[in-house]
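Missing here: one protein chain of the complex. Every other protein chain is in place.
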Amino acid sequence: MTTESRLEVRDIHLSFGEIRALQGVDVDVPSRGITALIGPNGAGKTALLNSVSGIYRPQSGRVLLDGEDLVGLPPHVVAKAGVGRSFQHLELFARLTVTENLLVARDFLFSGNPVSAMVFYGSARRQEMQHRAAVESIIDFFELWPYRDVPARALPYGVQKLVGFARAMASEAKLLLLDEPGSGLTRDEKEDLARFLLRLRDDRRIPILWIEHDLDMVLDLADHIYALDLGRVIASGDADAIRDNAAVAASYVG
Amino acid sequence: MNAGRANAARRPPTLPTRITHRIELFRGREWVWLGAGAVAALAWPMLVTQHWLHITNLSLIAVMGAVGLNLLTGNARLVSLGQAAFLAIGGFSAGAMSHHFGTPFWLNLIVATLMGGLFGLIVAIPSLRLKALYVAITTLALHFGVTAAFAVYLARVIRSEGILIDPPQFGFFELYDAAPWYYFLLLIATLVVIGALNLQRSHLGRRWVAVADHEVASSALGISIHRAKLSVFVITSMLVSFAGCLGAYYEGVVTEGFYDLHLAIAYLAMIIVGGLGSVLGSILGAFLITLMPYGLDLLLKFGGVKISAGSISGLHSVLYGVLIVGFMLFEPLGLAEIWRRVRDYFMLWPFKYRPLDQLRQR
Partner (left out) sequence: MLQVITVLEIAGVYALLALGLVMIYRTSRVLNLAQGELAIICAYVAAVTTGAGLPWFLAIPVTLATGAIAGAVIYVSTMRPILGESPVVGIMTTVGVAILIRGVMVIAFGGDTTMLDSPFGEAVVLAGVEVGPEHLVVLGGSWGCVLLIILFNFYSSTGLLMRAVSDDVTLSAQRGIDVDRIVGIAWVLALVVGAVAGYLHGQRALISTAATLIGVNALIAAFIGGMDSFRGAIVGALTVAVVEFVTIQLVESHWAEIALVVLMLVVLTFRPWGLFGTVEELERV
C-alpha cells in the first residue's frame, strides 16, 4: 500500500496552546480513488487538510507527497508541488469572474516579468491563450458554461461551491483536498457533485482526499474512509468496515 | 487530457471557445469610438486656447499618476496616502540629478522611476506582514518623512525655495510650448493606459486582485503573497514617480510646498470618483478633479462671487471631501460604473438586459 500512496500523513501532532487539534494522525491517500474523511465537528478534519497544505504547521510528524516531506513548506510552495485545495466556506475571489478564479489557480504556471505583462504581446499573450484553453476544458468538465464571465460574488451558492472545487483542480494538481464541497447543496446539486467526483476518479484519475458530513454519500462513493474524532483516527477501511464500526456509530450518535 | 476530449462531445455546439476573442481589450464597435476619440485628441490643440491646453496637459500627467494609484488602491486594495510622496520622489530625483550633474532628461526619467521603486520597496517590506489597511498609515508616515527630508534638502543643500529644471531637449528641439508638450504627454499617457490595461488582464493583475480578495485562498493556490504585494507596490510606485518626474519637467520647477497631503488626497479623490479598480475611471477622475478648480473659478466669476484665495482653497478641500464621502457611500464603483449603466441603457433600449446569448459570449 505505502508504495502506491500519493500522500502519506505520518503521526501528525498539531496543537494551539492547550487545544490539541491532531494527536498522532496517520492517513494514506492512494494514488487511485477517493479517500474520505468523516467525523463530528471539531474532530480535526479541516486541521488535517490545513496541515497538509501548509496553512498550519504541525509540531511533529511528516506529510509525504510522493515521498517528499511537505511539513514546514509555506502554502504556495505546497500548491506548486501539486496539491490542489478547496475550502469549506466560500473562499472565491469575489471580484474575479469564474474564468479568472480558475486562471488564478494556474498563476504559478505562468512565466514572464511585469514588463512583458504590460506589453502583452508574444509570449505573454500565448501563455494567456494556452491557460485559458486549459481553463475552458475545466469549465466544460464542470458544466459551468453559463457562468464563465460572472463575478464570483454574484454566483448562486451551489455554483460557488462547484467553482471552488473546479479551482482546486485547475492547477493540474496531482492530489485534491476537498473540504466539504457538498455542505449546503440541494439534492440535485449533490447528485451533480457525486457525478463529478466519480468522473474525476475514473476519467482524470486524480486522487482525492475528501471531507464530507453526509455519511450516506461517503459510504456510496468513497473507496477508502477514515473516521476522525477528537484529533485521532478512530476507524478506517472501506464502506462496509465503517458502516459496521461501533466507534464510528458512537461518535456520530452519542 | 483525453477525458477532456470525451467531454467535448457532450458540449452544446453553440457555445463559444474562441479565446482570442475573450482577451482582446476592445472589440467591435468600440474601435469606432476609439478612432473618433483619437482624431479628436489629435485635433485638440487646434480647438482650445493655451490656457485650456495647459489644463489638459496637467490632466494627462494626473492620468498617469491616477492609473498607478488605482492599480495599488483599487485593484490590490492597499490604501496609499503616499501618492504625493512618490510624485515628490520623482520630481526631486529629476531636480537633484539635473542640478548636481546636469544629466539629460531621459536619464533623469529613468533614475526618478527607479528611485520610486526603491522607496516603494522600503515601505512595502515592513508593510507586508500587516493587514492591508495599515498600509494607509505607513504611507501617510512616509509622506511626512519624505516631504520633511526634501524640505531639509532644499534648505541645507540647495539653499533656495525650489530647484529649477530646464525643459527636456530632443536634439535641437526643446520641449517648451504647450502644444508639443501636449502631444508628448498624450503619447506617454496612452502608453501608460495601455500598459495598465494589459497588466489588469495579465496574470499579474489577477494575482493582485486575488491576494486582496482572499490571502489564504490565494496562497493555497500557489501564489506567494509577499511577492504579490511587493510587486504591486514597487511597480505602482515606479509608475507614480515616473509621472512625478514628468510633472516636474512640465512645471519647470520642484518645490516642497507643491507636494502636500492635499495633493495625495486629490489623487485619492480621482480614483474614488472615477471608479476604484477601473482604468477608465482613473482617466475620468483625473480629468474631473484636475478641471474642478478651474471650473469652480469660472462658476464663481460667472456668479459674480468674490472670495479670498484662502477660502477658495478651503472650498476645494470641502469639495474633495464631499466627493470622496459621497461616492464611497452612494457609488463606490464611481463614474466608470455610472458610464457603463448609461451606455447599457441606451444600447439595450427598449430592453433592460443583454440577450442571454450575448451574455455568454462576452
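Observations
As written, the chain order gives the labels A and B, with residue 1 at the start of each chain.
As a convention for this text, a residue touches a chain if its C-beta (ideal position, glycine included) is under 8 Å from a C-beta of that chain, and two chains touch if they have at least 3 such contacts.
The structure displayed is predicted, hence computed values, not measured ones.
The hidden chain makes contact, of the residues A:32, A:89 or A:205, with A:89. When the full complex is taken into account, the listed residue touching the unshown chain is B:137, out of B:23, B:137, B:179 or B:299. Although one chain is not shown, part of chain B still touches it, namely residues 73, 77, 79, 81, 122-123, 125-127, 129-134, 136-138, 140-142, 144-145, 147-149, 151-152, 214-217, 220, 262, 265, 268-269, 272, 308, 310-311, 313-325, 328-329, 332.
Please note the rule applied: only the chains that are shown with their structure count from here on.
Averaging C-alpha coordinates per chain places the centre of chain A 39 Å away from that of chain B.
Put simply, chain B touches chain A in their complex at residues 1, 3-4, 6-8, 10-12, 15, 17, 19-20, 22-23, 195-196, 198-199, 201-207, 209-210, 213-214, 216-225, 231, 235, 277, 359-360, 362.
Residues 53-55, 74-76, 78-80, 85, 87, 91-96, 99-100, 103-105, 107-108, 110, 114, 117-120, 124-125, 127-129, 131-133, 136-137, 140-141, 145-146, 148-149, 167, 171, 199, 203-204 of chain A touch chain B in their complex.
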